[in-house]
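Beneath this line is the structure, given in C-alpha cells, with notes to follow.
One protein chain omitted, others in place.
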Amino acid sequence: MLSYSKDQRKFVLLMLLPAFGMTAAFFLWPTIYNIKNSFTDLSLLGLREGGKWVGLDNYIALFNDSDFKKVVFNTLFWLTFVSVSIRLVLGFAIALFIESQLVRRLRLTVPLRMAALLPWATPDIVAVTVWKQIFDGRTGVINNKLLEWGFIDQPIVFLGDPSYVWPAVITIIVWNGLPIIVLTMAAALQTVPRDLYEAADIDGAKSWTKFWHVTFPHALPALAVLGLLTTIWTFNNFIYVWMSTSAGPGTFSNVLATEVYLQAFVNFKLGLSSAIGTFMAALAMVFGVIYFRYVVTKRFGGLM
Amino acid sequence: MTDIAMNPPAVKRRKRGLTRKHSPVKTTAAIVLSVLLIFFFASPVVWIYWASFKPSASLIGSGTQDLVFTFENYKNVWKNDFGRFMFNSLFICGISVIISTSVAVCASYVLSRYRFAHKKWLFGFLVLTQIFPWIVMMTPLFIMFAKFDLINNHFALMFCYVTITLPFSIYLMVGYLEALPIDLDEAALMDGCSRFQTMRHIILPLLAPGIVATATYSFLLMWTEFLLAIALLTKTSLKTLPLGLALFFGEETVDWGAVMAASALTTLPALLLFLPVQSRLIAGLSAGSVKG
Partner (left out) sequence: METTIVTSQYPALELKNVEKRFENVIALQGLSFSVEPGAFVAIVGPSGCGKSTLLRLIAGLEATSDGEIWLDNEDVTEASAGERGLAMVFQSYALYPHKTVRENMAFSLKIAKRPKAEIESRVAEAARALQLEAYLDRLPKQLSGGQRQRVAIGRAIVRKPKVFLFDEPLSNLDAALRAETRVELAELHQRLAATMIYVTHDQVEAMTLADQIIILNAGQIQQMGSPKELYNEPKNAFVAGFIGSPKMNFVSGTINEGVFQSTDLSIPGLGQTASGAITLGVRPEALMLADSDKGIGQIEVSIVEYLGDESVIHGRLADGTPIILREKGGVELNTGDRVFIDIENVDALHFFSPDSGERIVRSPKTPNKG
C-alpha cells in the first residue's frame, strides 16, 4: 500500500469520485425511488399527479396472489435452478471430456474449445433470435426435419406450447451460457498439479477415486464461483424469457424480471411493479451477500 | 504466466496418453460425442451466416437446401436504417467505453494502491451494483430521464452504459493492477514523480494489456445491451443495433432473411473482438471478477 499525507488525500478522493459518484447516482437514487414507489399506487399514466401512499398494500397483494407465487416459482425453479444446474453439471462434464486423455490424443480438444467459443461470443439477443427461428412452428428447422422424417404430423410450437416452452427456453439459455462454464472449468482442470495424479497412480488409485480425491476438490472453488455468478446473472435476466416468449403463452413462462416490466409498461401499475422490483432486488441481495463474503473478500481481502 | 505453468504438464500428459491404449468402442464414442458437441455449439452460429445469404422465401418451408445465394437480405436491412443503427451503436459504445475505462483505471488504481478507511464498503457497494437486477431500475431511470427531458438522448444512454460497466471494469482492473508490484510506484515516487506522473509514465504503459481487455469487454456488453436502450430510445433514427434487430420481428410475419442478416451484422464485431481477449477473461472469471 502506498502512503499519503493529508494534502494527497485530495488525489485519492479525486480518483475515486467519478467512478463512485456516477455509480451512486445511477444505482442509489433509482433504488430509493423504487422502494418509495412500492408503497404507493403510482400509475404510469398519472406520473404528474404522483401516487397515493398505500402502505404495505402492494406487498400484501403480491403475497396473496397465487399468480405471483407462480411467477416466483418460475423464476427460482425453471429459470434459475434448472437452467443453472444443467449448465453446471453438463459444463463440468464436457470440460472433463474435453480435457480427457482420449480426446487429447484424438486432437479434438482445440476444435471443441473453438466451437464452444462461438455461443459465448454470441450476444444473448442474437442467441434468442436464431433459436426462435430454429424452434419456429412453421419455418423452423426442427419442425421441418421432424415432419420430414415422419416423427410428427403437426408442427410443434415449441415456444408457445406450455408443455414445451420451459425446455425450449432453457435450451436457449444452456446453449448461450454453457460455454462459459465449459471453458472456465477446462482452464481450471489444467491447473490440477500433475504430480497429484502421479502420486495417486503410485498409490494404485482407480480413475473414479482419482476424480473424487484429486480432480473434484481442485475444481470445486472455480465451480462454486461460476455457479454463484451464473445464478445471479440468470435470476436477473430479462432478455431470454422476454425475447423468446414474451412471458407466454399467456403468462405461463412469466418470471420476476418480465413481471416487473409487464406491471409497469403493460398494466401501468408502477407502484406494484416497484414492489415486485424491490422484492426481486432483495432476493438478488441474498446471492450478493454470499458472493461478497466468499468470493470478493477472499479475492481482494489483502486490499481491504 | 499461465502458459509457463500449463505447458510442461500438457507435454507429460501427452506422453502418458500414448502409452495407454483406449478401446475402439471408447474411441468411437468419443469421436461421436465430439462431433455432436461441435454441432450443438457451432451450428446455430453457422446457421445465422448461412441463412443470411439465402432468399427469405427459401427459409420458409423445407426449401432450405437450395443452393441460391443472395445479398438481398443485407441490402434489405441496410435500406431499413441498419447503417444508422450501427453508427449509433458505434458512437454510443465507443465514447462510453473510453469514459468508462478511464474512470475505472483511476478508481482501481487508488483502490489497489492506497490504504484508506471504509474501503471494504466501497468494494461492497461495487458488488451490490454488480448483482442488482437492472430491470428494476428501468422505471425509475425512465421517470428520472423523462423529468430532465433526456429520453431519446444518446448522452443519457452513455451515462447508463458507463455506470453499468464500471463495477466489473474496476474489479478486472484491480486484478491486473495487483499483478504490478507496488515497488514500481514507490520507485517512481522516489525518482521524483508526482502521483499523476507515476500513473502516466509507469502504471499506464504496464497496464495497457489489461486496459485493452477490460475495454473490449465493456464494449461487448454495451454493444449487445438491450434493456436500457429500449427504455431510453423510442425514436427509430436514434436506436442501437440490438433494438434494430428486434425491429425486424414484425407482429405476425417475420422476414427471417433480414433478421439473420441483422443478427450476422450484430454478432460479427462481437466475435472479432471477443476471440483475442477470451483467454484473459477466462482467467479473470474463475476469480469471480467478470460479468458474463
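Letters are used for the chains, namely A and B, taken in the order the chains are written, and counting of residues starts over at 1 for each.
We adopt the following convention: a contact is a pair of C-beta atoms (placed from the backbone, for glycine too) under 8 Å apart; a residue touches a chain by one contact, two chains touch by 3 or more.
Since the structure is predicted, the reported quantities are computational estimates derived from the model, not experimental observations.
S.K.: Among B:26, B:75 or B:201, single out the residue that touches the unshown chain.
M.R.: If we include the chain that is not displayed, B:201 is the one touching it.
S.K.: Which residue, B:33, B:143 or B:193, contacts the hidden chain when the whole complex is considered?
M.R.: Answering carefully, the residue with contact to the hidden chain is B:193.
S.K.: What does the interface between chain B and the hidden chain look like in terms of residue numbers?
M.R.: Touching the missing chain: residues 181, 183-184, 186-194, 197, 201-202, 205-206.
Operating definition for what follows: only the chains that are shown with their structure count from here on.
S.K.: Could you put a whole-Å number on the gap between the CA centroids of chain A and chain B?
M.R.: Taking the average C-alpha coordinate of chain A and of chain B, the gap between them is 15 Å.
S.K.: Which residues of chain B touch chain A once you look at their complex with the stated criterion?
M.R.: Spelled out, the residues of chain B in touch with chain A are 2, 5-6, 9-10, 12-14, 16-18, 20, 22, 26-27, 30-31, 33-34, 37-38, 40-42, 44-45, 47-48, 51, 59-62, 64, 103-104, 106-107, 109-116, 119-120, 122-141, 143-144, 146, 159-160, 162-164, 166-167, 170, 174-175, 178, 182, 185-186, 189, 195-196, 220, 223-224, 226-227, 242, 245-246, 256, 259-260, 263, 266-267, 270-271, 274-275, 278, 282-283, 285-289, 291-292.
S.K.: Which chain A residues qualify as touching chain B in the complex?
M.R.: That would be residues 1-4, 8, 11-12, 15-16, 18-20, 22-27, 29-31, 33-34, 37, 47, 94, 97, 100-106, 108, 111-112, 115-127, 129-131, 133-134, 138-139, 141, 144, 147-148, 175, 177, 179-180, 183-184, 187-188, 190-191, 193-194, 221-222, 225-226, 228-230, 232-233, 235-236, 238-239, 243, 256-257, 260-261, 264, 270, 273-274, 277-278, 280-281, 284-285, 287-288, 291-292, 295-297, 299-300, 303-304 of chain A.
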